[in-house]
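Each remark here refers to the structure printed beneath this line.
Only one protein chain is missing from this complex, and each of the others stays in its spot.
Naming follows writing order (A, B and C), and every chain is counted from residue 1.
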Amino acid sequence: MKEVGIIGAGGLTGKELLKLLNQHRYFVPIHITSNQYAGKKVKEVFPDLQLNKIADLKFSYHDESIPEKIPLFLATPNKESMDLVNLFYKKENRVVIDLSGSYRINNLEIFIKFYGFEHKYPEILKEKVYGLTEVYRELIRNSMFISNPGCYPTSVLIPLFYFKEFIKNAENIIIDSKSGVSGAGGRVEDAGFSFQNVYENFRAYKILKHQHEPEIAQYLIEFSDYKGNIVFTPHLLPIFRGILSTIVITWKKDFELNDDELYQKIQKATEKEPFVRLFKNPEEIELKNVQFTNYCDFAFRSRDNITVIVSAIDNLVKGAAGQALQNLNLILDYDEIEGLK
Amino acid sequence: MKEVGIIGAGGLTGKELLKLLNQHRYFVPIHITSNQYAGKKVKEVFPDLQLNKIADLKFSYHDESIPEKIPLFLATPNKESMDLVNLFYKKENRVVIDLSGSYRINNLEIFIKFYGFEHKYPEILKEKVYGLTEVYRELIRNSMFISNPGCYPTSVLIPLFYFKEFIKNAENIIIDSKSGVSGAGGRVEDAGFSFQNVYENFRAYKILKHQHEPEIAQYLIEFSDYKGNIVFTPHLLPIFRGILSTIVITWKKDFELNDDELYQKIQKATEKEPFVRLFKNPEEIELKNVQFTNYCDFAFRSRDNITVIVSAIDNLVKGAAGQALQNLNLILDYDEIEGLK
Amino acid sequence: MKEVGIIGAGGLTGKELLKLLNQHRYFVPIHITSNQYAGKKVKEVFPDLQLNKIADLKFSYHDESIPEKIPLFLATPNKESMDLVNLFYKKENRVVIDLSGSYRINNLEIFIKFYGFEHKYPEILKEKVYGLTEVYRELIRNSMFISNPGCYPTSVLIPLFYFKEFIKNAENIIIDSKSGVSGAGGRVEDAGFSFQNVYENFRAYKILKHQHEPEIAQYLIEFSDYKGNIVFTPHLLPIFRGILSTIVITWKKDFELNDDELYQKIQKATEKEPFVRLFKNPEEIELKNVQFTNYCDFAFRSRDNITVIVSAIDNLVKGAAGQALQNLNLILDYDEIEGLK
Partner (left out) sequence: MKEVGIIGAGGLTGKELLKLLNQHRYFVPIHITSNQYAGKKVKEVFPDLQLNKIADLKFSYHDESIPEKIPLFLATPNKESMDLVNLFYKKENRVVIDLSGSYRINNLEIFIKFYGFEHKYPEILKEKVYGLTEVYRELIRNSMFISNPGCYPTSVLIPLFYFKEFIKNAENIIIDSKSGVSGAGGRVEDAGFSFQNVYENFRAYKILKHQHEPEIAQYLIEFSDYKGNIVFTPHLLPIFRGILSTIVITWKKDFELNDDELYQKIQKATEKEPFVRLFKNPEEIELKNVQFTNYCDFAFRSRDNITVIVSAIDNLVKGAAGQALQNLNLILDYDEIEGLK
């Protein structure tokens, strides 16, 4: 058995990590922290986690000493994660999977503009590998520090990766994403996330201002050499789990995709992928097919110089804890799907 | 008091018309039809319509004779409406407001492609006025036959109308619309509209195939001379009422909007409009502000050569029954807002 | 036109009063207060209140002077209402409809136990009339101070009133009530009323401790001379509007109701009531029939010495604002249903 730890295990992502680790046959969480719940057992904090491996585990304070060398998941806020990566990865030389956004953006000016504080460790920034498993699998396998992707970017970059050879012909990529409340980052005390304000309601937020837009742009450009527009608009769905992204690509004049050929090709490219599923019709993509799973589902349809892609993930699994575990499996040389199927 | 009738009053739109007419000080529904409910009273069919003017009104069969000359709302399916317009408007010379899609599309080939049957009355098609009140108010006032707009097109065309002088500089208009179940057209017996399949779920439908896309295109081109791409993707929200549309415009190179100036200008253009509200920030647009009202709310934000517009309507009111009543008020020379505020 | 005022018009009940007053042909709200929204117009605070009579009305502070003699609705918290009744009714001699719980309980010890503070005006307590319209109509008509019933008690006492001659034969009255969030009194900042904690969830609250239990008991005893057990358990439904109460009566040995006879009798007793509807089968009682209406629907079924009654109201209308308006109509000698149908 391999011992692992979770810093910030008391939130939604931490809880999801606990659930997944319980199913893992080789990893065992031995150190989990939460200042809010320190001293309590998992089963007291999360009465629905009836899971034999973790139920009696106790939360520690963040600053309690952690057994040497055990790999850590950081499910902490951006600013905290920035410092903890320095501590755990740089100083203590551990394997670290950071689920925050603090090491995803390379450009320091863009970082400060979207995250609101200056990055203290630009040199560490360069050492991270972006944990989008399907795209950077080999880099991940050989890294000790993973910056795990945002939930929205995961839902967008995975399908676009399979279009990468064509992306240079695109002029605009217009992304309209819709997330359940667990992906939209609100705290239960925020009036904006009260039942009264979410139920039987719908709205867009952070229009042209969401920190996941530069994240999408950076990695899309990295793997596809894209030069056109990217527009990303997130919305809040009155549900708990799941992100569905509708991605419209407008191609340069005279460029047209052959949907059938491309379908064959992407099917081939994804058939060995354990967590990517290509569907025939974009109408088949729906959140209920991916909730509680580590899948990214997608499908597409074209007309003239337009292609519409629809993709879906569970924001807490493939968009956070699941992908993080997938990455740790790779790094520690376990089967990539362990704990995830 | 002015007597009016509703053909097909037993559905969601018919019910909404009944509610609105109850509030109207001058119109009184005296003839309402529904083959399903013929012989029953409104209060028996809709126990939540406790409204003194309509509660005891009885549903007739569709083919019962209708008092001469009374104006009619048609809340019937497309194919039925096609014939009823011929009967009531052409032959019987009544004022007719058709809420179906059967007379919205001018191009007969496009019509058959999206509606699935041939149009039998191309000559009547040419006589209709499209009932988008804010755009065609004077034409409506002088017409006897209104083809009432679709719910999605209403949410899209109203905001775009205020951008009409710039639209010639647009290259792409990418529309991502989300509707509650009452706007998505499902019957309660469809498994796709069961609680189990809608709740805690989300999906797109009719991708690049929805009949409201050519409707949007036709009228947008009519009032703005637009020549670029239009992409429309509808989605099904797990709520009952309301449509929110996110419209991304990409402008030609070197064309940029000045948001502040444009805001002033549109504010001026809309300030006299009783049912159009411009907001400062697109984050303020949300369904709960428009549910049960005849408002169309919208706001926009630009960056470089991109503009994002967010709009919201109640699909049953401004997207159907409310706009229909607004139009009949105009035709019969009543205050446009009568029954709607 | 008759001028009226609302103290505490910025909450859910105040908003509902505004909506109803807009429909009233004779009452016009001229003074509305809300410390939170003072200086703002109704249409700024409630964008969905597009109503011509009230949209431009401005909120005042609670302590601004109020035109002499205008009748007031108090939609203020319990403790505030206690003092405001003394001010407006006792000192200023106005007609006052208090929607809080501060004057409903006669017994001072029970009051302090359930409300948590001592009652300062026991003499005024004796002057109030309990505003359960169907039961105390004549008293209400001749009163200047109405203590408007709680939402749960309204849903329970109206149906039980029609059983009053039999209640002396009852041994137990077990009431299980379920309310949407608008009736359960939570603020949008309470974590317990967050989307995450209400959606796809259900729970009971204040078990054997809810202040509406002694309210039900007091008035039930008053009109029926009941001596048995009363148990009231409230629950929080993941919806916005409506209360459904399931009331089980166990009768003394050898006492059995004849359902058919009783149905005839209650039908007769309620047929003139504008807002009480008796249904044949308790399965027909559902919230969607009463939402946004002032109706109390109920039905019952017996077996041996057991009777089950199911009732439903809209907690914001019949359970609060609607019944308050019904009462003011009576006091000021307008048609009881004015503004409510």
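Here are a few things to note about the model shown:
Assume a contact is a pair of C-beta atoms (placed from the backbone, for glycine too) under 8 Å apart; a residue touches a chain by one contact, two chains touch by 3 or more.
Since the model is a prediction, treat every value here as computed from it, not as a measurement.
Here the chain not displayed is in touch, across the complete complex, with A, B, C. From the options A:Glu134, A:Glu215, A:Asp297 or A:Glu336, the residue with contact to the chain not on display is A:Asp297.
Touch with the chain that is not drawn comes from one residue among C:Glu80, C:Asp176 or C:Glu256, which is C:Asp176. Touching the missing chain, out of C:Phe240, C:Phe255 or C:Tyr334, is residue C:Phe240. Check B:Ile6, B:Leu74 or B:Val181 against the missing chain and you find that the one touching it is B:Val181. Residues of chain A in contact with the chain left out of this view: 23, 47-48, 50-52, 55, 200, 275, 277, 288-295, 297, 337, 341. Mapped onto chain B, the interface with the missing chain covers residues 181-182, 188-191, 193-200, 238-240. If you put the missing chain back, the residues of chain C touching it would be 171-172, 174, 176, 178, 197, 199-208, 229, 231, 233, 235, 237-242, 244, 246, 248, 250, 282-283, 285-288, 291, 301, 303-306, 308, 310.
The rule we apply is simple: only the chains that are shown with their structure count from here on.
With centres taken as mean Cα positions, chain C sits 37 Å from chain B. With centres taken as mean Cα positions, chain B sits 39 Å from chain A. As a whole-number value, the distance joining the C-alpha centres of chain A and chain C reads 48 Å.
Residue positions 200, 288, 291 of chain B are each in touch with at least two other chains.
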